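Take a look at the structure set out below.
Only one protein chain is missing; all other protein chains are in place.
Here is chain A:
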Amino acid sequence: MSAFQGTRMNPSKFHRSQLKFLAFLIPLAIFMALPIVYIFFHAFKPIDELFAYPPRFFVDNPTLQNFVDLFTKTNDTGVPMSRFLFNSVVVTLIVVVLTVIISTMAGYALSKKNFKMKKAIFEINTLALMFVPAAVMIPRYLLIDELGLINTFLVHILPLLAMPIGLFLVKQFIDQIPDELLEAARLDGASDFQIFVRIIIPLVKPAIATIAILSFQLVWNSVESSSLYVNDEGLKTFSFYMSTLTSTVEGNNVAGQGLAAAASLIMFVPNLIIFIILQSQVMNTMAHSGIK
C-alpha cells in the first residue's frame, strides 16, 4: 500500500491541511462577493449618496426611502407595484413545482425504460438545449397567438415547463442509480409509480434541487413573456417592471436610480433565499446510503 493517504473529501471537521484550500477560496470568495455586497449597500443609499463624488462603496446614512418610493409608486396605468410582485411569486411557484415533476418523470422513463425512440428523444432534447431562445422568438409568438394564449396568465407558465437542461441533468443523475436497485424493488412488489416516488426521487434530490434553482432563476428573472405576450399591465411581472426602471429612458433620471437600486435588491434576494433553502440538497451525499 502506498504512503499517500489521499484527499479527504467531505471532511467532518476542520484540519490544518485544509488551510491551503481556504487560502485560495476565501480571497476569491471575497472578490466575487464585492458586487453583491454593493447591490445591498446601494439599495439603502439616500439620493445624495447615490450620486456622491467620489463614489462610495459603503452607505453612510442608510435609508429605506428607496423601498418606500418603490412600493408607493404606481406606474402610469395605475397598477400598484405589489400586483407585479404577486404575479411573479405565483408564476414562479407554479413553474418551479411543475418543471421539477415533469422533468423527473421524463428523466426516469428515458434513463431506466427501454422503448423505441428513447435514444432519438434524448438526442433531440440535447439538440434543443443548444438552440438560442432569441432565434425562435418570432415563430414562438405566432404559435402562442395561434393557441389563444396572448394576454393570459398561462402564457407566463406554459412555455417554460419543458426545460431541456432540466431533463438532461436529471437523466444524467438517474443513469448513476444501479439497475439492480430497481430490480430488487420490483421483486419486492413495487410498482413503477412506487419505484419512482420511493427510490428515484430520494436518490436524485441533488439534481432536483439543482433544476429547481435553475428554473426559479429562469422564471423569476424572465422579462420575455411580459414584454412580448402580455399587453394587460395587471398581468405583467416584477422583473418586467424592474427592467423598465433601469432602461435608459427612465434610468437616467435622479429618482429612477434609487428605485432601480431598491428593485435590484428585491430581484436578487429571493434567488439567495431559494439557494440557501435548497443548497443542503445540492450538496447532500445521500446517494450512497441507498446504493450501498
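Everything below uses one rule, namely that a contact is a pair of C-beta atoms (placed from the backbone, for glycine too) under 8 Å apart; a residue touches a chain by one contact, two chains touch by 3 or more; residues count from 1.
FYI, contacts and distances are computed from a predicted model.
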Listed names "YCII-related domain-containing protein", "DNA-binding MarR family transcriptional regulator", "Multiple sugar transport system permease protein" or "Electron transfer flavoprotein subunit alpha/FixB family protein", matching UniProt entry of the absent chain: "Multiple sugar transport system permease protein"
Touching the absent chain when the full complex is considered, from A:Val96, A:Leu110, A:Ile199 or A:Leu235: A:Leu110
Contact partner of the left-out chain, one of A:Asn66, A:Asn125 or A:Ser226: A:Asn125
Per the touch definition above, residue among A:Leu169, A:Ile199 or A:Leu235 touching the missing chain: A:Leu169
Selected residue (touches chain absent from view) among A:Leu70, A:Ile199 or A:Ile213: A:Ile213
Where the missing chain touches chain A, by residue: 1-14, 18, 21-22, 24-26, 28-30, 32-33, 35-36, 38-39, 42, 51, 53-55, 57, 101-103, 105-106, 108-110, 113, 115, 118, 121, 124-140, 142-143, 147, 158-159, 161-162, 164-165, 167-169, 172-173, 175-176, 186-187, 189-193, 196, 206-207, 210-211, 213-214, 217, 221, 223, 239, 242-243, 246, 248, 260-261, 264, 267-268, 271-272, 275-276, 279-280, 282-285, 287-288, 291-292
